[in-house]
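Right, one structure below, let's go through it.
Missing here is one protein chain; the remaining ones are kept as they sit in the complex.
Read from first to last, the chains carry the letters A, B and C; within each, the first residue is number 1.
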Amino acid sequence: MTKRFSLSSQPLDEHAITAVVSRHDAGGVVTFVGRVRDNARGHDVVALEYEAYPEMAEHVFEQIADEATSRFPIKHVAIHHRSGRLVVGEPSVIVAVSAAHRGAAFEACEYVIDQVKARAPIWKKEFTPDGAVWVDDRP
Amino acid sequence: MTKRFSLSSQPLDEHAITAVVSRHDAGGVVTFVGRVRDNARGHDVVALEYEAYPEMAEHVFEQIADEATSRFPIKHVAIHHRSGRLVVGEPSVIVAVSAAHRGAAFEACEYVIDQVKARAPIWKKEFTPDGAVWVDDRP
Amino acid sequence: MRVTVRFFASHREATGLSTYIADVPDGSSAAEVLGSLCGSFPKLKSASVRVAFAINRNHVNPATPLRDGDELALLPPMAGG
Partner (left out) sequence: MRVTVRFFASHREATGLSTYIADVPDGSSAAEVLGSLCGSFPKLKSASVRVAFAINRNHVNPATPLRDGDELALLPPMAGG
């Protein structure tokens, strides 16, 4: 059985993660899959390395899911994030939300991924043809 | 190669449909999967039967995707819908949208599924313990 | 002129047909063809209170005139998804 919240060095299995939130009473599932892009802020990207504080990351995922479930009329939330080195095109994060009605699932899925980016203790080193740098996405 | 727009009597393959819109330059993919619910409007549902005007349905899917691509800064859209008889829990529709930035992908995916429900020539017969009825969802 | 009419879902059940070749006056609109069909298929009248039209696979409004050889689809309330 796939976990609902996971930070893992293994490739993400989109189908298994969607299945975790799918129940017979849930009419719609909205999924967000983030993949490593081949460019960022105007330069080429060859690979990314994710570092995390794993014990805290899964705890924060669960807090974010609890918040989403109390804010929106949804059923289930799953959040899976990669750690380690990823090449271009590989999924780095998958969020899946199920709900009886689709509007809430869209809103909640966007809320969750926004919060994961803002609050989950995960860091990303970008490898470019010119070297490597820790990414600071905050404005 | 999976088609971008399809109305099919075969089970939907979520992974293949997501893959159709995933490109190295697309950072995020938002997917909506609609499944047959075990209840609707207060009564139990045993199965659904979808009937379509197939030649027109795929044409409408393509029109909706073109509209989404001109309204939102997204990359690719895929729309797959089932026809025939489906049991509870089976996916009836999958919409996948890729974009460099996730906000546009969420907006566009919701736009597409709303339009599919409003405009695609597809009908749904609901089988309940008391009989079967063609669904009229419009307010 | 002759047009091919397509029936779906509740309309198909009301008429017992999926496809029907209709002989109608030149320049008839989609709504006028429906009126003539309700004469031939009485059950269609109550089944088509809320109907939309497509000509040659494009949504059209009811006043749109048909041409010889067109395919007219009567669309009951759609319920995809």
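Brief remarks on what is shown
Criterion: a contact is a pair of C-beta atoms (placed from the backbone, for glycine too) under 8 Å apart; a residue touches a chain by one contact, two chains touch by 3 or more.
Not measured: the values here are computed from a predicted model.
Contacts of the undisplayed chain with the visible chains, over the whole complex, involve A.
Touch with the chain omitted from the figure is made, among A:Ala26, A:Val45 or A:Ala120, by A:Ala120.
Listed by residue number, the positions of subunit A touching the unshown chain are 34, 50-53, 55-57, 59-60, 81, 92-93, 113, 116-125, 134-138.
Methods note: only the chains that are shown with their structure count from here on.
Note: the chain lying farthest from subunit C is A, by mean C-alpha position. Between subunit A and subunit B, the centres computed from C-alpha atoms are 23 Å apart. Centre-to-centre, using mean CA coordinates, subunit A is 48 Å away from subunit C. Residue numbers of subunit B whose C-beta contacts span two or more other chains: 34, 113.
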